[in-house]
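If you scroll down you'll find the structure; I have some questions about it.
One protein chain is absent from this view; the other protein chains keep their places.
Up next, subunit A:
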Amino acid sequence: MKHATKKPLRSVGTRPVRPDGIDKVTGRALFSADFNLPDALHGAVLRSPFAHARILSIDTTRALALAGVKAVVTASDMPAIPDDKVMINAQPPDFRDMSANILAREKVLYEGHAIAAVAAKDAETANRALQLIDIEYEVLPHVIDVQQAMEPGAPLLHENLITKGINPAPVQASNIASRHEQVHGDVELGFAQADIILTEEFTTQPVHQGYIEPHACLARVASDGQTEIWCSSQGQFMVRAYCARLLDMPLSQIRVMPLEIGGGFGGKTTVYLEPLAVLLSRKSGLPVKMQMSRADVFRATGPAPGSYISMKIGARKDGTLVAAQGILCYQAGAFAGSPVRLGCMTAFAPYDIANVKLIGYDIVVNRPKSAAYRAPGAPMASFAAESLIDMLAQRLDMDPIDLRIRNAAREGTRTAYGPSFKEIGYLETLEAARAHPHYAAPLGKNQGRGVASGFWFNIGGQSSAALTLNEDGTVMVATGNPDIGGSRASMALMAAEVLQIDVSQVRPQIVDTSSIAYSDLTGGSRVTFAVGMAVIQAASDMVVKLQERAATLWDVSVEHVRWQDGCAVTDVEGREERLSLAALAAQTAKTGGPIAAHVSLNAQGAGPGFGTHICDVEVDPDTGRVTVLRYTAVQDVGKAVHPSYVEGQLQGGAAQGIGWALNEAYMYDENGAQLNPGFLDYRVPVASDLPMIDTVLVEVPNPRHPFGVRGVGEVPIIPPLGAVANAVSRASGVRHVDLPMSPPAVLKAIQRAARRRR
């Protein structure tokens, strides 16, 4: 790929109505629960009432005997995963854990852990059958809190879990699944150079992705084993691969049809119901539809991990950061695999600090297995780092943006996690934030302003796109990645740009696993960048073919044909001849047959993303209630392909981060059962909680993408935790280090500080 184009763009950067828009405002779009087959059975899941228990026996006889029950499955129906099939290329996920998460084997590890599944003629029969499954449990002591789980003598979730990443390996099993160490420079030397050292401890709670669409799927298995799955997910190829691995089936036997996805945010990058529906359909010989309730979603699908973080930074009097050090403990949930390593990598990535040492611990606890949630691992680590930087600004009486500018990573800065940055736009976001009218607006009594920044790597990955020219000159763009927030529009715009045609002439489609080559799942802010690259390449290939076809029709050499305004153009005796896309499409029989271009690639060169957010709050000193008064999100987006949907990513990420900072938390009773598995008590931000969220799209092009695109979806959830906490701390005069900053917590912190002052 060449350097970012300098040509004026005609489609990229415009704001057309999205191609799937009409379907979504009229109720026509089919989401996962909207797809039905007339003979489908109803599938239901039996879930553990205990946080931690050994399963002594399961007897399904009475359930199977109930009239209308067609199949029952338990863990004994799930193939054991042999040692060489636990991972693919030694990369997570761990399929043995995934299998045990989908149906508990010897033990249940959290309240809501699935134990058995039933297919019956209707929901009522299925639910009655669940009550007829007889299970003997031996209830075990449980542990919910991450720090308690690390104590010697804590109840062990996995009796054979030996901490990875410690040399020599410990002899005793523990709940510490792994230790990750990241060292850059020499922190002891760094802190010795520091005039100021600030140390603090931070805690954050697990938060759910909170997609409004609960998981649902429908599976149909034919007697020859051919399997069809209709579901919404962040990757139809992911669903196919995971089901095949878990159920020991060849990929060619499974076809996954992607339905519209009603939000994912990382939480739909794994499977829960799909393998169960396949097993039940195989056993019953009928299609099986399964849907989670909202309580199931809360109790059994992945939240982002909670965390305990102890961190310190050292700086010179002029504000230059010289060292940072910390311990990050993340709750993986019931199985290992929290993104603590990503937390270590991202925490100080926005800054040029010579000496950084971070140690991450991945801890298992009796909670649902955590799953990816937008910039996995980064927001909590960033909350700690950005709080300390704000404390430093206060100590030095320095403007918090100026302090960040002084230390900002730039092109050439060696990151604490290894590589050096190429072209990045962090400084530009800081300067845009400082220049924004929001930053100069006056504040009233009990009000405060917080600033924080965030970094995400962004990724590329394996991606496929297929373009076909229809007989009338319109163009189909097929890709294998679910459209989670407007990516169809981006794909259409990029194809239109290359073909130099109106975007209305391009129809994007998300197709099933049998209709296009493999694509990695939708996540990591990769689709517009990486799948877009495949679309652009395929469109470029199509232009070449069109020029060749035109050359054939004109009987000229192809070098004399150029592509302009959606037409092949040549000069004949000083006169311009043109063949439109429609004209070329109509004559394919004469020029060699239909015209299509399929590109599969492994996209490299994703440009890192940086954002800086400004948040104003008012804190009610009598109740501790925090009101967000004004919010501005600034981000380097490379190039906004459809600016409205880029703004939407910033606004949505900011709102989720504000919820993380102020409201959202899981509550458990003394038995380890979740007390708030519903939207009434697990309170995500509602419209009346928020102001308008202003956005500034800074465009520092990514030179490794033809239009300069960077991923945008992850970054905006990172800064809000720090920005809100810094605003609340400045408004209340007390540093807040524990999330969420709910009214009782804020009030308690204010009262404690007042008592200290007396």
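Basically, contacts are C-beta pairs under 8 Å (C-beta built on N, C-alpha and C of every residue); 3 or more make two chains touch, one makes a residue touch a chain; residues count from 1.
Here is the rule we use: contacts and distances are computed from a predicted model.
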Record-based protein name (UniProt) of the chain missing from this complex, from "glutaminase", "2Fe-2S ferredoxin-type domain-containing protein", "Unannotated protein" or "pyridoxal 5'-phosphate synthase (glutamine hydrolyzing)": "2Fe-2S ferredoxin-type domain-containing protein"
Residue touching the undisplayed chain, where the options are A:17, A:192, A:441 or A:667: A:17
Candidate in contact with the missing chain, chosen from A:26, A:57 or A:91: A:26
Residue of A:129, A:311, A:347 or A:655 in touch with the missing chain, whole complex considered: A:655
Among A:261, A:493 or A:665, residue touching the chain not depicted: A:261
Candidate in contact with the missing chain, chosen from A:484, A:661 or A:734: A:484
Which residue of A:43, A:190, A:210 or A:460 touches the chain not shown here: A:210
Positions on subunit A where the hidden chain makes contact: 15, 17-18, 20-31, 33-34, 36, 209-214, 260-265, 293-294, 484-486, 642, 644-645, 647-648, 651-656, 678-680, 684-690, 692-693
